[in-house]
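Missing here: one protein chain of the complex. Every other protein chain is in place.
Take a look at subunit A:
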Amino acid sequence: MASLIPCPHCGRRPKEEFTIRGAALERPGPDAGQAAWMDYVYLRDNPRGAYREYWHHTSGCRRWLVVSRNTATHDVTGAEDAAAGKGGKA
């Protein structure tokens, strides 16, 4: 994997500063029903290739990021603040 992650707040930082949470999925609403929640909690596309996942910049800005990465080559192609895509304050 790329050794440096382009954190939108801190610049390029070593990946060891981050904690990986896993797939960046759309969380269903509380009343979305059992099938939608089953899907969200347990089922995964698990793609071979482009992948978006939540990373926490634990030893930096402590913001949650969405890192774009390739699971076959380990190339990191980008990182954005997780709140940015949801209308939050990035």
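Just so we're on the same page, contacts are C-beta pairs under 8 Å (C-beta built on N, C-alpha and C of every residue); 3 or more make two chains touch, one makes a residue touch a chain; residues count from 1.
Operating definition for what follows: contacts and distances are computed from a predicted model.
Chain not shown in the complex: UniProt lists it as "Sarcosine oxidase subunit beta", one of "Stage V sporulation protein AC", "Putative iron-regulated protein", "Sugar ABC transporter permease" or "Sarcosine oxidase subunit beta". Touching residues on subunit A toward the chain that is not drawn are 1, 15-16, 20, 22-23, 34, 38-39, 41-46, 48, 51, 53, 69, 71-74.
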